[in-house]
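Left out: one protein chain. Kept in place: all the others.
Coming up: chain A.
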Amino acid sequence: MDPAEAEFLAEKELVTVIPNFSLDRIYLIGGDLGPFNPGLPVEVPLWLAVNLKQRQKCRLIPPEWMDAEKLEEIRDQERKEDTFTPMPSPYYMELTKLLLNYASDSIPKADEIRTLVKDTWDTRIAKLRLSADSFVRQQEAHAKLDNLTLMEINTTGTFLTQALDHMYKLRTNLQPGESAQSQDF
């Protein structure tokens, strides 16, 4: 799965918007949406929120966790712990990216939030790399990776599994007794 697909999945996540138009309930495959009343908050999937926002048909209310103070706490917690801490949303990265790209005017302290989320992300990816490294080094058979989000898994999943495959192949092809030392892999 590539990041675009992960983002696509994240677009099903519900966010709250305040529409500035009036529309009856709409019936879609994924479920019913609306009714849209001007000035009244309504929950819609992210894709619709972004679409409406781009057409200036709504104001966006950021998710509760998208708040500089809360994110700071999360980041600090993430830095403090060795394991992955639970994230406020399984699509935190995608949501932040999309919302800040398209609706930064309705989110207070947008830049700060962007930095904080990026920091958290970097910390987590670093952790992930580190643990992958030790996983390979110690030749473990399995590892437990709780609280990873889909996007995070995707950054390393394909590469890691392929790499492990290769290593496995190489390892099994190693002829015992031969001059393995001279081989450089």
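The criterion applied here is as follows: a contact is a pair of C-beta atoms (placed from the backbone, for glycine too) under 8 Å apart; a residue touches a chain by one contact, two chains touch by 3 or more; residues count from 1.
The criterion applied here is as follows: contacts and distances are computed from a predicted model.
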For the chain that's not shown, choose its UniProt protein name out of "GPI-anchor transamidase", "Translation machinery-associated protein 20", "WD repeat and HMG-box DNA-binding protein 1" or "Cytochrome c oxidase subunit 4". "WD repeat and HMG-box DNA-binding protein 1"
Taking the entire complex into account, which one of A:Met1, A:Leu28, A:Ala126 or A:Leu164 touches the absent chain? A:Leu28
Where the complex has a chain not shown, which of A:Ile18, A:Leu100, A:Ala132 or A:Leu160 is the residue touching it? A:Ile18
So that we can see where the missing chain sits, which residues of chain A does it touch? 18, 20-22, 27-29, 32, 37-41, 57, 59, 61, 108
